[in-house]
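Of the protein chains in this complex, all but one are displayed in their positions.
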Amino acid sequence: MNAAFYVSGAVAVLTTAMAITRRNAVHALLYLVVSLLAVSLVFFTLGAPLAAALEAIVYAGAIMVLFVFVIMMLNPGSGSGKGEPILGNWRIWIGPSILTAVLAAELIYLVSRNGTGSAGGSEVIPVQVGSALLGPYMLGVELASMLLLAALVAANHLGRRGLPEEQGGGEEGGI
Amino acid sequence: MAEVPVEHGLILAAILFALGLTGVLVRRNLLFILLSLEVMINAAGVAFITAGSRWAQPDGQILFLFILAVAAAEVSIGLALVLLFHRSRKSLSVDDAIGMRG
Partner (left out) sequence: MLSLLWLVPAIPLAGFAALALLGNFRLPRAVTPIVGAGSVGLSALLTVLIGAQYLASPPAGSAYTQTVWNWMAAGGLTLAVAFRLDALSLTMIFVVTFVGFLIHLYSAEHMARDEGYNRFFAYMNLFVAAMLVLVLADNLLLLYLGWEGVGLCSYLLIGFWYREEANGRAARKAFLVTRVGDAALAVGMFLIFVQLGTWNIQDLMPRAAAQWTAGSAVALLAAALLLAGALGKSAQLPLQVWLPDAMAGPTPVSALIHAATMVTAGVYLIARMHVLFSLAPAVMLAAAVIGAATLLLAGLSALVQRDIKRVLAYSTMSQVGYMFLALGAGAWSAAIFHFWTHAFFKALLFLGAGVVIQSLDEEHDIFRMGGLRKTQPLTFWTFLIGACSLSALPLLTAGFYSKDKILWDVWSSPAGGPVLWAAGLAGAFLTSLYIFRVVFRVFFGAPFAKTQESSPPNQPGIRVRIPLLVLAVFSIGAGFVELPEALGNMPAFSDFLSTTLPALTVMAAAPGSEVFLEIDAAAAVLFGMLLAYVFFLRRPGLSDRMARTPAGNAIHRFWSAGWGFDWLYETVIVHPYVRLAARNKNDVFDRLVDRLVTRPYTWLARISRGDFFDRIFSWIADLNAGISRALGALQSGYVRWYAAGIAAGAIILIAMAVLQ
């Protein structure tokens, strides 16, 4: 089973690297979807089946689909297809590479300094998660729902075309 | 289930986070920046799951749930803003959003 973890981990890293260096948005998206699925597998090997499922369903299934919709709407084919010379232009990679390398080095150093124990020994089944959600984390759940409601309203408002008066006569902005 | 040292899981999270950050700093297209942000959020989630799995507690997964909710909310609003940005400027380059120049 350990091998599954390391292989999925490697896949996730590789596909993420591919995802951020594509010119075509759709290509990047697809790479990212694969990465997310690999991460989901990582979760599974660590004994978190619910998280694995949610990762695949919500993250890869909903959020990425949202990206696909927007890309379709904006049709940035002409924009991002040719505009940015990413891999060719090494100059723009220097600063960010240094920053992120330093950050990664620091994090890895911190982590390995305080290494304790092993993960993934036992599985945490969804029943435990659900009981905890409806128990101690009840408030968090309510707050999360509020957040989602706010995001819904905001997205609806922001996504309108023009002002309410411009949108014909009596049509109210409905949900 | 696999018996993996905690460090390795967290190192995976760190690497994914660094990659996401690189993407934010390098890309000019707004969509790609948002994409990279998602990668960073996902990496944080990996860290939480790893920690929860270490202690065999459901807390890690619960926090991952919350992170998911936040990511979803952020993505929806963010994409709506991208739409508005594209409508007013006809461009998705973040270098056009230079109004805060001081």
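List of remarks:
First chain written, first letter: the chains are A and B, and each begins at residue 1.
To be clear about the criterion, contacts are C-beta pairs under 8 Å (C-beta built on N, C-alpha and C of every residue); 3 or more make two chains touch, one makes a residue touch a chain.
Given the structure is predicted, the values throughout are model-derived calculations rather than measurements.
Contact with the chain that does not appear here is found for just one residue of B:Ile11, B:Val24, B:Val46 or B:Leu92, B:Val24.
Residue in contact with the omitted chain (choice from A:Val13, A:Leu107 or A:Ala151): A:Leu107. With the whole complex as reference, residues 95-96, 99-100, 102-103, 106-107, 109-110 of chain A touch the missing chain.
For chain B, the residues touching the absent chain in the complete assembly are 21, 24-26, 28, 33, 94-95, 97-102.
Basically, only the chains that are shown with their structure count from here on.
Chain A and chain B have Cα centroids lying 5 Å from one another.
Residues 1-12, 14-23, 25-29, 31-32, 34-36, 38-39, 42, 45-46, 49-54, 56-62, 64-66, 68-77, 79-84, 86-87, 91-93 of chain B touch chain A in their complex. Residue ranges on chain A touching chain B, taken from their complex, read 1-2, 4-6, 9, 12-13, 16-17, 19-20, 25, 28-29, 32, 35-36, 39, 42-43, 45-48, 50-51, 54-55, 58-59, 62-63, 66-67, 70-71, 73-74, 76, 79-80, 83-84, 86, 92-93, 95-97, 99-101, 103-104, 107-108, 111-112, 115-124, 128-129, 131-133, 137, 140, 144, 147-148, 150-152, 154-155, 158-159, 161.
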